[in-house]
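Other chains of the complex are left out, but the ones given are in their true place.
The chains carry the letters A, B and C, assigned in the order they are written, with residues numbered from 1 in each.
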Amino acid sequence: MGKKAIQVATIILAGGQGTRLHPLTIHHSKPAIAYGGRYRLIDIPISNSINSDFRQIFVIAQYLSGELQHHISQTYHFDVFNPGSVDVLTPQMNEQGEQEWFKGTADAVRKNLPTILKSTADYFLILSGDQLYNINFQHMVAFAQSAKADLTIASIPILEKEAKRMGLLKIDSECRVTDFVEKPKERERLKTFQLKPSFYKKWKMESIKKNSYLGSMGIYVFKREALISLLSQDKGEDFGYHLISTAVKKRKTSAFIYSGYWEDIGTVASYYEANLILTRSLEGLNTYDETNPIYTRPTFLPGPKIKETKVTQSIICEGCIIEAKEITNSIIGLRSHIKRGTIVRDTVMMGNHFYMPPLHLGKFTDEDYWIGENCLIEKAIIDEHVQIGDRVKLINKKKHKNYDGEGIYVRDGIIIVISGTKLPDNFVF
Amino acid sequence: MGKKAIQVATIILAGGQGTRLHPLTIHHSKPAIAYGGRYRLIDIPISNSINSDFRQIFVIAQYLSGELQHHISQTYHFDVFNPGSVDVLTPQMNEQGEQEWFKGTADAVRKNLPTILKSTADYFLILSGDQLYNINFQHMVAFAQSAKADLTIASIPILEKEAKRMGLLKIDSECRVTDFVEKPKERERLKTFQLKPSFYKKWKMESIKKNSYLGSMGIYVFKREALISLLSQDKGEDFGYHLISTAVKKRKTSAFIYSGYWEDIGTVASYYEANLILTRSLEGLNTYDETNPIYTRPTFLPGPKIKETKVTQSIICEGCIIEAKEITNSIIGLRSHIKRGTIVRDTVMMGNHFYMPPLHLGKFTDEDYWIGENCLIEKAIIDEHVQIGDRVKLINKKKHKNYDGEGIYVRDGIIIVISGTKLPDNFVF
Amino acid sequence: MGKKAIQVATIILAGGQGTRLHPLTIHHSKPAIAYGGRYRLIDIPISNSINSDFRQIFVIAQYLSGELQHHISQTYHFDVFNPGSVDVLTPQMNEQGEQEWFKGTADAVRKNLPTILKSTADYFLILSGDQLYNINFQHMVAFAQSAKADLTIASIPILEKEAKRMGLLKIDSECRVTDFVEKPKERERLKTFQLKPSFYKKWKMESIKKNSYLGSMGIYVFKREALISLLSQDKGEDFGYHLISTAVKKRKTSAFIYSGYWEDIGTVASYYEANLILTRSLEGLNTYDETNPIYTRPTFLPGPKIKETKVTQSIICEGCIIEAKEITNSIIGLRSHIKRGTIVRDTVMMGNHFYMPPLHLGKFTDEDYWIGENCLIEKAIIDEHVQIGDRVKLINKKKHKNYDGEGIYVRDGIIIVISGTKLPDNFVF
């Protein structure tokens, strides 16, 4: 059972198909998508949990779980001196020979309860597999303990336009949650959740817009007993739509107020923006804090070799060979090779998992993945393992807002080239 | 992709429910069952694969896969200098949103082919999750290469009574397989598979019984291309019943002849016997060869502390406290505590995963798992986490051959007490 | 620099030649001597430090440091998520090209200060490499912090006969140390250190003998600044004889009172007794607490296989083959092979590092290390890699108290057979 009785275990919900992120999810589950040129989205909640010293972690997966499981098993190895585990829980045949899939977030936890309860944890921290933040969850659990809350919901002030797409909390002066609504549709009901002036004052948030709401971040701390009994009382499939409402009514539910960087990767546009924000100073996710690093699978690659390039506001990852003329406002992922004369602007290049197509898989007749000579790429997401010929222009010439093509898509005006695509010389889009 | 292109990847079939091993499989999948007092069955094929230097391993699981996945992720961590992986493949939702379970051994491999083919392996070694042996598979692959075989089947001479329950091979003088039958029912067809005298002579097996057959061990080496095309040509669900026959007809199929220790854990009786054989000198699985160890999850427990006990032909594992009067012909697993006056004979005690029930799970009101004072236990399998009171007698008084009770079962005359059972003082069975 | 600024770093003094432990130190430094059949002495302070969550550890070594460094580098690997290190510091050539050996405990720390101060620790915990205990040093550091002590000395009540061989503390009601003497020779000076009745009452130690003293355990917690300035103010070579006295006079020095198991391995007799105490229930070092394990280099060996043996109050470690007739009050170390008919009583067998002599080293012509048939071994320490023939009697026939022979020694009536010794058939001592 490890070195000491585990106090807090973490459950990361990573099973959804992520349809709003299509086409990025054609070949990957959402939490397995590359981020920041070298991470995968799942690395962020796992790293935050480990950095909070919560080292017993369950990742519940379902859609394309294989790649996720492989990444995790290659990245998260704990020593014997301070035990930990990242267990990937997938649909299994149960003792009665039943084969059951997970129908929602609460259902997924319910079906894995026999395994999860082998943990001795007093509290369960529930996270999403697709959110970005740097949070020390020790503070949240300490708050949950001092508030004696059965359920603690992390929450953040948000503007009205976001309020309609989230769960909203109404709290009293002690931060106890008195009402909750998931994605409210009626304007009247919505209005009742608007934050009071006393809130801004108490939390020293006078600078934020006044017509704000308190949104649930989808991060929960449950007392062990409360999680068990809620999952059995309310047979609903989803936390947001079912269990949280029940908890607010029947159990002591408190709000943990947070106001730092927090991003939910819901759409292609939010994924794109959450990457590019990294290239600006001191914004977005902090990946430089070596006392709380973002972990990922280690490589043994040299720093990028840059030939003759004007680089502006960009991050270029290890193993790259950059001969390009210009790289502007872009993330250039691991092992990218960009040839001379090429211009890359406002683009997220995910990089490659390996330099050469493995022996038997090679769809490409040529030597390597690369971006050819004298290309122009603007406002694009280039997935892993793409090959782009010489003089290719990806500029969304027809100004599509949304478009589905052969390996090329547009979402919210952002061009997407998916894994395994090969664009010939002189191709223009 | 790791240090060098992988030549051979291993696929271990560990998904079956193992109904013939019931009731041992009530709480565990078959490959997760404890063995030898400190191992789990899955450790044997994985260790053999690693000791053959085949470090890319896929374990296909389905029934109660969670415990198996946890054991594997806590045991098999490879360094960065000689990469390896043990990936547990479970049913997942595919790119089309389909949810599909594995219907047989071949079907399980077929459904995981997209993941498995990410390996660059030229050959795939397919193993069972529930067999015991010490085999260096380098020799089998070398044979496959020199024979230029599309499929190589490991095979072993067996007696007629076993022949009916196995797949049988007919081979020519070059070891090419000319005919194959799975569990033949007609005596006439069976007889055609009887080994010729020339076989015994060639393989220097004159000492074995003459009316023997060549049985398939369920261990296959496929050429990459052959595996892919066979899985697509023959849509059958099972290797033994479907694909192997097709392969013998359509592709070059060879037999790799083996004659050492090999045990398939099919029944409670064979499980029981495969444990007790370890207590005898120089028989059964070799667990003493430190150049080819059987790996398992490491513990940091002292050697067994023995108070005043006559021990005969037994293995007693680390962390035990033995105050018993007599231990004869038994395996006493990790962390067992046997109190004074007690006699244990011909028994497999699986041991415990931890000394004390974890905080919240404790079904027992008392302090610890143990076998009480002045008990008599004969010919039994005691599963993990059982508590037995004082003066308990487990002697199969009514000489049941098979029996199903509350936590107690009999199979082939062997008493089985399953996990979580508590037998009160003075209990007699 | 790791995950968080290190608060406490541990320095383990492991450099001494341990002459009072001769002949056990002929082939090993004292901290590298086997203990409990499977550990080495150095594992105990390192494990205690790690279990106290002090994971930055410096081991200062000098005498036969190679074996110690190898054991440590094979045993203590920390993960990247909660960084730690066990650095072995040995004499080096310094920046001025000077080659300097360590002349005493304080001198050894002083000469390694440039390396040690690269740690960001606020406190340094100084331990010995040859003491046995289960202590959570978090409590000691917490006491040091609350007492605002520059130096905190762990101390234990001891009897008068031990008092002459130790450092003694005089404390006030706040546990501040008001006087200190190292190994006092004059009876009068000694008497002034006798504990007052109020001490026993305050610490609820009424049960211990009344004419007790407070002895220094040689375990110190220094404030960073205090260690640096004391090492520069007092140029003495030794903590006990020099620096501690100076600290008591010049800096705030407090005593941390301890009363559990603590053993200093000073002599062959204390080494022998500290091993055998493990075989008794609930005494000596606790090696069963899996939340605070004693770590050592992992093996992948099965539990001991016992053929037909009366075992009384003994611990038998993994990998043993025991065919002996009787094992009484003994520790039988890793990979021991004891043949039939043999009787082993009151003996510490250290076990073997490997079953067979490595190819090129083999001094033995025969197959293996073992204890032969029909031997009688009483009150002995058998070092690693010894071979004993048939019908050998080790019974100290001449009742030597001390004796030096060819591979055989006697100390305090205990027979010692050192590594590499081969005793022929029928040998009697």
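Keep in mind that, in the parts below, a contact is a pair of C-beta atoms (placed from the backbone, for glycine too) under 8 Å apart; a residue touches a chain by one contact, two chains touch by 3 or more.
Bear in mind that the values here come from a model prediction, so they are computed numbers and not experimental data.
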item: Subunit number of the complete homomer, 3 shown here; value: 4
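Keep in mind that, in the parts below, only the chains that are shown with their structure count from here on.
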item: Fraction-based call for subunit C against subunit A, same above half, different below; value: same
item: Of all other chains, the one whose Cα centre sits farthest from subunit A; value: C
item: Where subunit B and subunit C are represented by their mean Cα positions, the distance between them in whole Å; value: 42
item: CA centroid of subunit A to CA centroid of subunit B, Å; value: 39
item: Where subunit A and subunit C are represented by their mean Cα positions, the distance between them in whole Å; value: 49
item: Set of subunit A residues in contact with two or more other chains; value: 1, 5, 77, 80
item: In the complex with subunit B, residue positions of subunit C that touch it; value: 36-38, 278-279, 281, 287-288, 290, 293-296, 298-320, 322, 327, 332, 354-355
item: Residue ranges of subunit A in contact with subunit C within the complex; value: 1-5, 50-51, 53, 55, 76-82, 84, 290-293, 295
item: Partner subunit A, residues of subunit B touching it in the complex; value: 1, 5, 17, 26-27, 61-67, 69-70, 73-74, 77, 80, 85-95, 97, 99, 101, 112, 114-115, 117-120, 122, 224, 298, 300, 353-354, 358-361
